[in-house]
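One structure is given here, and the rest of the page talks about it.
Every protein chain except one is present and positioned as in the full complex.
In this document, chain identifiers A and B correspond to the written order of the chains, with residue numbering beginning at 1 in each.
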Amino acid sequence: MRRKKILLVWGIFVSLVMIPGCAPFVENNTIEDIAPVTFWSISKGEKRKIKMSTLVPPLVNEPKSLLTLEVDLLKQGGKDFNLRYYRELKVGQLRMFLIHEELAKQGIIQLINTLLTDYDISQRMYLVIVKGNFDEYINRQAKKQENLDYYLYRMLKHYERKKQGEMTIVNLHEYKNKLFSPFSDPVLPVFKVAKDNFTYEGTAFFSNDKLIETVKNTEDQIFQLLDNDHYLKFFPIPKLDVVIGHLRSRVNVDLDKNLSLVTINVKLNGRIEEYQGNKNILNGNELMQLHKEIETELEMKTTDLIKKMQELKVDPLQIGTHTLSPFSKPISEKVWLAAWGKMNIKVNYQLYFEALQNTKNNY
Amino acid sequence: MFWKKGKRIANDSSDTQQPVQRKISLDSLKQVLDNMDDVEIIERTTLNDQKVVLIYLRTLIDQDRLNESIIEPVIQCPHAMIYESIATPKVMKIHLLEEAQKLLLTGAVLLNDCIQEQWLVIPLPNELSRGIETSETETILYGAKDSFTEQLEPNITLIRRRLPITELKTEKYKVGSLSETTIVLMYIDGLTNPEYISIARKKISEINFDLFFDSSQVAAFMEEHHHSIFPQFQQTDRPDVCAYSLGLGKLTILVENTPFVLIAPITFFHLFQSPEDYINRWPVASFLRIIRYLSFFLSVTLIPLYVALTTHHYQMIPLQILFVIVESRSKLPFTPFWEAILMLTILEIIKEASLRMPTKSSQTLGVIGGIVIGQAAVQAGFASKVLIVLVCISTISSFLVPNYLMTKANTLIQFCFLLLSSFFGVFGIAMGAVAILAHLNGLTSLKQPYFSPIAPFYWKDWIDLFIRGPLINMKSRPDHLHPLQKWRYKRRM
Partner (left out) sequence: MTTFSLFDKSSKMDGIYVFFIVNRFQMLFLFFLLPTYLLHPFMIWGIVAMAIFSQLNIRLLCKWLESNYAKKGYQGFVELFGVRMVRLLTFIGLILILIKITVITLGYLEVIHDFIFPSMNSNWIIFFILLTSSYVASLGMKNTIRFVVIVFLCVFWIIFLYFPFFIPPIAALHDLYPLIPTNWTTDSWKGLLLIWSSYSGPEYLICLIPWIKPQQKMRKYLTYANALSTSEYLLLFIASLFFFGSNYLSKSKYPIIHMIRYLQSPMFERLDIILISLHMFVLVFALSIFLLCIYGATRIILKKTSTQPSRMGFAVTCIVLFLCFVFVNNWIWSIKTEQNILLNIQIWLSGITYFIVPTFLLLLTKLKGRVKA
């Protein structure tokens, strides 16, 4: 009897599984049937449309081609790509999101929101601002170099991990967090396409979701020191014929009570990498003098950079967060931005450089 | 149902065959031993003109000793008492035919003293045994090399030498209506929990079957969960493992004609312990033990995980690895699930074949296996390189589990997980893991929980669970075995 009962239960179970068809799935994620795209490049199209492009097939050593579409909505583009290509393009491995500068200037909050709602899209996806015609570049370059998209990703990842201190690398989560928090404005790296080169240019400052300014070269380097990486491998100062390097910075920001003065103390550890000027830097006094000069130079440049931020009313350094304290009511963002515009700035640098070694005076 | 019916018939027949006790006589014996070619019935006359009949089975007794210690002394016996002239340590008088029959078949000589009308029985079994060799199933580098043989007595000797105490008790039972296999229940009196002993006794007495050639068949009748894939008795052919288990408070069951001894009650984790664990330095031993658990985990989940990731969760694979996988999978005709099933089945076939084949042809098998699995499958485009690597890793790691029965069990688990992962991906694997762990949690060995000391929770026993703690710190016997003597050292008065 019991055996019959068990058989009956099994029968019910098996038929329950069989009747609706074996697999309760709609989605097919089998790797050979899909094409996990690694990047989307977005630029401005005609008449308020956006132009999307991506490289197919991703991740395979086959001749690649660039797919380009003009669409109204981001996800619409995702759908239309599928209709154009024989494998379904999936976004679960989307690693880079390249936004054209023009588009970024108009504001990208809609795009960011779309990206955030999709749980398949990794929060680690890198956001990059591109200047110039990226599509053309990638079309040309993909024929010369295999797996271009992959190596691009590896590059970004390399500079993100362990803070290599050359570039601003920002992922979706970091961007979103700064975008939606008071007292901080997001930044993004800017890459420039010039013929066959894809070069890092600097850091883009955003006011809310709109790109308003790009800082380059020295200013960008100072920005890395102040906030982003707190580390810089090389910092050339051509004016003083010196390259300082392996800089590690400790930044201390002080706001006074009535929000009229901000003091920024930066302690720099590092060493002199190269010197071609005419001081005898083996001599203590002259070395001190050089240090002084570097300090003044840095202080000047930093003050300029911060002044620039003040004029633009952006706060990518998150100085506003220093108004917060455990036992007081936080001020509103508006109050802060108003105060920020009028604030006095004082910057102090202190250098702690290692002694020079393996060298001999040339004089 | 059928089984029950069968059992009833067996009971009935045993009831009807209740033997009538018959007196022993030469004629009746001859009748019983009719048509047995190897029976020898010889008559001799002694110096005193006494007639003596000797009956024995040629194949079962030691003929040299028969001549030396029975025939010669008896023939030249100066006095009338034959009984006293026999030069073997054990001589018994018997009266019943049944008894005589049984003894005859265990290798004894029956001697009929015609004058005194008495039957003597002299055990003179032919010690047909191979020498004590090294264990092949549980090999170790350092440590004792001897292993059990098919003979019961030498096996007991091997254990007794290691535990020379009178508390080591041996209880003899016979099981199997045809095979009449002797099994010996061994335990340390005053240390092993009496509950285990009484359970074991009860279970042994309830055994009702005809043939027992191996201890696993005995185990099959003693375990509580017949349908489980996990062994509920540990089988070992190493006397040191046996003695160690006895010392911890477990009991062992020795079975005649097999070198494998049963140890119970065991836990799931005992199957992962190797005798070498107690020989290596403790950090090394702990590391190796962790590796063993890890490799069990890998052998069960690696391929299912591959199938899960490639069928459902491509998002989970880091781009660097995805790059490799996409490259190797892009032109395959099978889905990951079928690919894995195919490769694993082929592998199982090769594994099974290599066990059954004569050693000389196993080289061919190695070559074919290597080429078929390694090269040809990839080149023909049936399987991806990644899968081949994973299959190899998981197979090799499945061999790390010291217990062979466990190795077989985890292949089955792997297939179940494979099916689940193809349906539900990682979620399916987790579901399978819940089910397997719940099953293990419900299992018992000799009515003791199989998953202790985790569930039930005995945190003090964890010193010898995933790690093998320093011996000087293992002062007490494992709590989960409930030994009567807790401490492993002698306490000062």
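Quick note on the criterion: a residue touches a chain if its C-beta (ideal position, glycine included) is under 8 Å from a C-beta of that chain, and two chains touch if they have at least 3 such contacts.
Because the structure is a prediction, the values reported are computed rather than measured.
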Quiz prompt | Of A:P63, A:P238 or A:P326, the residue in touch with the unshown chain | solution = A:P326
Practice problem: Check the options B:I86, B:L152, B:V218 or B:I454 and report the residue that touches the missing chain. | Solution: B:I454
Quiz prompt | Hidden partner chain, touching residue among A:K79, A:K143, A:H158 or A:H173 | solution = A:H173
Exercise. Write down which of A:T38, A:S53 or A:S122 is the residue touching the left-out chain.
Key: A:S122
Quiz item: On subunit B, what residues meet the omitted chain?
Solution: 224, 312-313, 315-318, 424-427, 429-431, 433-435, 437-438, 441-442, 449, 451, 454-457
Practice problem: Pick out the residues on subunit A that sit against the missing chain. | Solution: 2, 5, 9, 16, 24-27, 119-120, 122-124, 173, 176-177, 180-182, 321-322, 324-330
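Keep in mind that, in the parts below, only the chains that are shown with their structure count from here on.
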Quiz prompt | Centroid distance [mean C-alpha coordinates] between subunit B and subunit A, Å | solution = 63
Quiz prompt | subunit B residues touching subunit A - in the complex, by the definition given at the top | solution = 1, 310-315, 317, 319, 322-323, 325-327, 329-332, 335-336, 423
Practice problem: Mind listing the subunit A positions that touch subunit B in their complex? | Solution: 3, 22-24, 29-32, 34, 36, 38, 59-61, 90, 92-93, 95, 120, 122, 147, 150, 153
